[in-house]
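Missing here is one protein chain; the remaining ones are kept as they sit in the complex.
And then chain A:
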Amino acid sequence: MYDFLTGPMLWATFLVSFGGLIVRAIMYVKGLSWQLDRVAYRPHMSYGMRGAVRSILAFIIPFKARLWRTRPGFTIIFFAFHIGLLVTPIFLEAHNVMLQKAFGVSLPTLPTGVADGLAWVCLVGGLFMVLRRIAFPEVRIITTAYDYLLLVITVLPFITGLIARYEMGDYNFWLTAHILTGEIWLLSLPFTKLSHAILFFMSRMQLGMDYGIKRGGMKGSDMAW
């Protein structure tokens, strides 16, 4: 089981997951329409790209966009959650050992304490995301079961990973569960709303181009995101 999950299944997962995200990005660009979107993408590409970069940067740098400054509490939780979510698996020592075995190369790894901390940050962040969905009427009204399911899919690899890491209960069971939930998460990326992993950039880029070309950029007036 372990061999299958970390062997063929893992490769298939990577292929579907990352391949799928790339396909989604390509489909997004192909589905843009200058006339329907009312943005002259091609003739003003340089203005567009400038706007795109500004728009992405404003929202991936904490407290850069006005939105982030108006909601400091949320901003901290949101960024902590996403940083934990992305950094931990990529720079985790155990994952890089596998990488080393397979390719003979590995990325720099996080000290165990930091990795543990980040995983916990991610879990606590996820918990807060659930709580605010319940607590705030303006979030509750738009929240669906699907939103909770995606949060569960996202945090399960962390929960199972931590249990395995602290060797609570049957290590092999939890390790298998960790790999399985991790693969489910990866497979969900292109097919669910988790596709925002790539589509966030596409959508931000598009709106950035809109502002950069049509809504002020060409008037020399940058949007104060």
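Some observations on this one:
Just so we're on the same page, a residue touches a chain if its C-beta (ideal position, glycine included) is under 8 Å from a C-beta of that chain, and two chains touch if they have at least 3 such contacts; residues count from 1.
Just so it is clear, contacts and distances are computed from a predicted model.
When the listed names "Cytochrome c oxidase subunit 1", "(Fe-S)-binding protein", "Nitrogenase molybdenum-iron protein beta chain" or "Spore maturation protein" are checked against UniProt, the chain not shown comes out as "(Fe-S)-binding protein". For the chain left out of this panel, the touching residue among A:8, A:31 or A:72 is A:31.
Within the complete assembly, residues 27-40, 42-44, 55, 59, 65-67, 70-71, 74, 133, 136-144, 147, 193, 195-196, 199-200, 202-204, 206-208, 210, 213-217, 219-225 of chain A touch the chain that is not shown.
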